[in-house]
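Structure, as structure tokens:
Every protein chain but one is kept in place in this view of the complex.
Then we have chain A:
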Amino acid sequence: MSKRVAASLVAGAMVVALSACGSGGGSADGKDSGHKLTVGFSQVGAESGWRTANTKSVQDAAKKAGITLKFSDAQQKQENQIKAIRSFIQQKVDVIAFSPVVESGWDTVLKEAKDAHIPVVLTDRAVDSKDDSLYVSFLGSDFVEEGKRAGDWLVKEYQGRTDPVNIVELQGTTGSAPANDRKSGFTDVIKADAKFKIVASQTGDFTRAKGKEVMQAFLKSQPKIDVLYAHNDDMALGAIQAIEEAGKKPGVDIKIISVDGVKDAFTAMSQGKINVDVECNPLLGDQLMDLVKKVKAGEQVPRRIKTQEGVFTQDQAAAALPTRQY
């Protein structure tokens, strides 16, 4: 009996001790949040609506998460980003996050961050470096996956049919990562079936005006076009105008696959002019702030984190349109 009482007392003491441990950890956390987490974020610039939405998402998420954000706009120049990162190191921020303008030339400045024991997180774009220890994680879209999703939709749409499908492609800016990857992902999926044929492929520089101009030429030089695959929504929107002027119905006579998921494209989808839109999500702020907290807490994080993205059909687009932010 006395033995059991003793045992229960010991057990009770252990529970108290454990909970004391827990509360001890809790109060330590409390102290940490008293000294607010500071993140230095170096953005590429404000070159597109997509990028502006991206910036806003990061700023809003930081505010929501109670994290102090030191924001720097690099205006598309690498030297500005390097300067920004150096100033973040001097200010002793807790975590540095940045979207590299270009892929190479980061080793020196990232080494400085590493020596100062400041973890670095990449967002949206990757760096090309032999030294893997220079950054802890890369959070961003997978452009190859986006191309594959576009291809998957096409394969499904034409399942069970054997007649040839003529595809024209509007590529993004020649040599840019999204253009290269969206092209290769798409081609990988459709090459399995010989009925799919890309009959023409030109760059539309990711703009509406070029997309329209190139599509007009395609409509005249190609006798039969079944499908248009555009690497972004702006080119698709330009092409839609060209198709309409040629007296054809976009989305019906020519099926249209696009990438990005901006508001204007969703409007066009709800009118039946785009068949499917593969999302490329700029709203990665919340994911980034979660990641930053985990990194600071010393948790193990994956090297590569993909942003949460979907594929939108016409009905889904019509439903999502009122809440679309960008």
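Throughout what follows, a contact is a pair of C-beta atoms (placed from the backbone, for glycine too) under 8 Å apart; a residue touches a chain by one contact, two chains touch by 3 or more; residues count from 1.
The rule is short, and it goes like this: contacts and distances are computed from a predicted model.
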item	value
Candidate names "4Fe-4S dicluster domain-containing protein", "MoxR-like ATPase", "Aldehyde dehydrogenase" or "Simple sugar transport system permease protein"; UniProt protein name, chain not shown	"Simple sugar transport system permease protein"
Hidden partner chain, touching residue among A:Ser72, A:Gln241 or A:Gln316	A:Gln241
Touching the absent chain when the full complex is considered, from A:Lys148, A:Arg208, A:Lys255 or A:Lys273	A:Arg208
Hidden-chain contact residue, picked from the options A:Asp264, A:Asp290 or A:Glu309	A:Asp264
For chain A, the residues touching the chain missing from this view	46-49, 51-52, 171, 174-175, 200-203, 205-209, 212-214, 216-218, 220-221, 234, 237-238, 241, 245-247, 264
